[in-house]
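Omission of a single protein chain aside, the complex is shown with its protein chains in their original locations.
Which chain is which? They are A, B and C, in the order written, and residues in each are numbered from 1.
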Amino acid sequence: MAKATFLEAIRQAQHEELERDESVFMMGEDIRCNVFGTTTDFVEQFGKERILDTPISENGFIGAGAGAAMVGMRPIIDATISSFLYPAMDQICSIIAKSRYIYGGQARLPLVIRSCMFYGNSNAAQHSDRPYAMFMNMPGLKIIAPATAYDMKGLLKAAIRSDDPVLCFEDSTCWMSKSELPDDPDFIIPLGKGDIKREGSDITVVAVAGAVPIALKAAAQLEKEGISLEVVDPRTLVPLDRELILQSVRKTGRAICVDPAHMTCSAASEISAHIAENAFDALKGPVLRVTTPDTHLPFSPPIEKPLYPSVERVVGAARRLMNAQQPVEA
Amino acid sequence: MAKATFLEAIRQAQHEELERDESVFMMGEDIRCNVFGTTTDFVEQFGKERILDTPISENGFIGAGAGAAMVGMRPIIDATISSFLYPAMDQICSIIAKSRYIYGGQARLPLVIRSCMFYGNSNAAQHSDRPYAMFMNMPGLKIIAPATAYDMKGLLKAAIRSDDPVLCFEDSTCWMSKSELPDDPDFIIPLGKGDIKREGSDITVVAVAGAVPIALKAAAQLEKEGISLEVVDPRTLVPLDRELILQSVRKTGRAICVDPAHMTCSAASEISAHIAENAFDALKGPVLRVTTPDTHLPFSPPIEKPLYPSVERVVGAARRLMNAQQPVEA
Amino acid sequence: MDETQSNSRKLEKYRRMQRIRQFEDLAESIHAQGEIPGALHTYAGMEASGVGSCMALRDDDYMVGNHRSHGHPIAKGASLRPLMAELLGKASGVCKGKGGSMHLSDFSIGSLGETSIVGSGVPVAAGAALGAKLKKTGQVALCFFGDGATSEGAAHEGMNLAAAWCLPAVFVCENNLYGMSTPVADAVPVKDLADRAKAYAMKSIIVDGQDVDAVEKAVTEAVDHARSGKGPVFVETKTYRYGDHAVNMGRNLTPRQGEEEQWKARDPLVIYRQRLEEEGVDPAVLDTIESETADEVADAIKYARDADYPQAEEAFDDVFTDRLPVPDHLTA
Partner (left out) sequence: MDETQSNSRKLEKYRRMQRIRQFEDLAESIHAQGEIPGALHTYAGMEASGVGSCMALRDDDYMVGNHRSHGHPIAKGASLRPLMAELLGKASGVCKGKGGSMHLSDFSIGSLGETSIVGSGVPVAAGAALGAKLKKTGQVALCFFGDGATSEGAAHEGMNLAAAWCLPAVFVCENNLYGMSTPVADAVPVKDLADRAKAYAMKSIIVDGQDVDAVEKAVTEAVDHARSGKGPVFVETKTYRYGDHAVNMGRNLTPRQGEEEQWKARDPLVIYRQRLEEEGVDPAVLDTIESETADEVADAIKYARDADYPQAEEAFDDVFTDRLPVPDHLTA
């Protein structure tokens, strides 16, 4: 075991699965040149046949991934930045999500579509998307959104081995975070299992992707004030570990959903609705959301940065929840 | 005033706005031949120049709509069926939703993208989508989803006159429903104003699109049992009339969100989360959702039909909510 | 290929075209009676395009098709019972009642989907060809799509990828002169759809889509080219759709002044029967094929009618590998 970054975890997961299974291969734009550091030396080790640079045509190569998967391959498709999934929505929604179903189980689509969520650094609205909620509304797609290098490695390996299509959303604000990474080649984290990142008793904070470290910092800060946060990281958004979330809320009686994506119809909204529907009797106060408001992301740093969930905003929400006799807003 | 169908309301709205404003024009696949009856005699009246049949290329012609709008036109784009919006997500998400913002207000995009939600009639998974929630998660798009002919006419006219891009989702289960339609050429219903479709005192039912008539039938049935439903129809999903929903819930203390789309990250989830966050103190029980479960829609009628929200399911949810001392599930 | 082989091949082509025609004629009539739900896009008039193409393939070659999905699997040799059961929405349908008329895909004969989103099959076919290339199996992937589909970005991207990577794919563009109500000339700026291939420096062939032998020959050339590693080929079959875009669209979307009669005069089944007879095939042999086919189709209908509908829970199968939890209101 050695400490390594989130990006290195991606590299290791891919490397190990490429080594383990000949049917695994990679494709994407400019992956041979290793833009973000997740394919270091892959061409040298696995050859250009298995590490394919594609023309700039996301719908084409993501759809080709589907075709290759249907004939027995296991593509890892690197779509670079999540914003580039929009041009590929045709193949993702109509082919990848639906083929197994519409053909009555005849089709199998073991493939992974990776993309990073490239926000927070003046990339402007067209490059800063965090669109997992859109895909959560489309049945047939498993979705992982890990927040630590450890989870990333285990979940990505599980995704590559899964017989169902998996979208992997990589939060670039986590790229440099480090964990000890198991080197057991069969280390995997099963899809659909959430994780309690910190135990606590007063408030359940369900945090998604890059919101996890923020929630943990807020928890550390609030501890000093005597407020105890339990931080739940779903890790997988589809299937969502709904039971784990309910268990935690039934214990704490309070909930905050923290999500770096836009508020409306977000993962945070889904989790909140799930709690309000199924753990209402345990609730001592409103279910709050701390998200990015429904505006686009501007280029200019001083107006971009304050839009995202922050430690202060989570702390503020928690304090209000603990005091709340009077009406509360996030 | 004369009674007319939902489809006729669409035709009238378009007809009146085409007559009123020279910059309005229409484009879409096979609109000249009037497939669904919303463009009857348009070619004869407005000419082929303003009623354009497009090549089968949704991304291309929807994007062209954006370009035409930027230079002062007001396109009404008929994308036929909502499922065909996926191939156009590139232009909808990256150009139409974001151009005004990313260029600091220099771009203006007055355009309407119409599409019908073609479900419930054995059209199978690739043609049965009800994807408005995806677009609700993307800032920059106004969204209407009317349930009556009256609302359709007034909202579509408002959409065509709006300087912002508007997606119009037309629920095909409402196509044949009739209303009295005002013939005042300036009849419009402002975007963003919900409507209480029926007043009641026990439970607020927030119903979206085709769920509205279902909620009304459930209300009529439950009246006999002494349960009084208030049916709130947001009509516009973006901007959502959040205050109207809260007002109703503050009055009734109970809420059910009914939505023909898939559950996860749905409009129903958003409305539920909104209530749980902002009207918690008024709540006497859980916020229930009645939606289509997160499976695809199968072709075979006996297994397709039971998946959608139904009068029975709404009635069942309402009864459980009124009895609920013990835990409740939708 | 010796004389007898070639003869039996020819009879097989005739049989497959008959199967398609009779299967659809019957389907249309029971659709009219309300036994088949949803829309019905028939392939009548285009049988030679599908059969000629599929006869050029190996059994293990892949095929991808579109919404006009009845002809393709039959052309590649699928059995009729599961296809007809699918049209009726039965559990023993080829797609277990999930797909219906626009999605008659039989994976057991190499079909990888008949996808009803226009253009969406092209990247899939490119990917199957990529899989075959990576696995070095010598398989080819053939993709059927319409004239209208060539305007879609998906079709462009799939063909571009296949060309850039020199994949063993054959793209069969079935030019039936219309996309729904829109004449090809109104929607497509090129005279021959085959000109689309020039954007990819892709070999292309134009063929009379009513002549099943000609189609087989052209597609065989294309398949050989692709299989031998020389890259993908674009084949345009010039053909015609007899019916409306889909049965039950309420009206004939396509005004046609005499066009239909002209094309029907070159009906692929009629001209092929004539040719076979001219070549000395005993008309009784052809009659037998026709009546055997009629029996086969009648058997398929009976099978389909007798079959059960799927159970409510089956709606939750095959979203993923494991069945989804079935909601309460459907278990009670």
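Please note the rule applied: a contact is a pair of C-beta atoms (placed from the backbone, for glycine too) under 8 Å apart; a residue touches a chain by one contact, two chains touch by 3 or more.
Computed from a predicted model, the values in this text were never measured in an experiment.
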item: Interface partners of the hidden chain - shown chains only, full complex considered; value: A, B, C
item: Contacting the left-out chain in the complete assembly, out of C:43, C:200, C:240 or C:303; value: C:200
item: Sole contact to the chain not displayed, among B:120, B:139 or B:200; value: B:139
item: Where the unshown chain meets chain C, residue by residue; value: 151-154, 156-157, 160-161, 163-164, 186-191, 195-202
item: Hidden partner chain, residues of chain A it touches; value: 29-30, 32-33, 35, 53-57, 59-60, 83-84, 86-87, 121-127, 293-296, 298-304, 306-307, 312-313, 316, 329
item: Residues from chain B at the interface with the omitted partner, ascending; value: 25, 49-50, 52, 54-55, 57, 59-73, 87, 90-91, 94-95, 99-108, 139-140, 142, 162-164
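Simple rule for what comes next: only the chains that are shown with their structure count from here on.
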item: Between chain B and chain C, centroid-to-centroid distance (C-alpha), Å; value: 36
item: Junction residues of chain C - those touching two or more other chains; value: 93, 95, 97-99, 103, 115, 117, 119-120, 153-154, 319
item: Shared-contact residues (touching 2 or more other chains) in chain B; value: 59, 83, 86-87, 124-126, 294-296, 298, 329
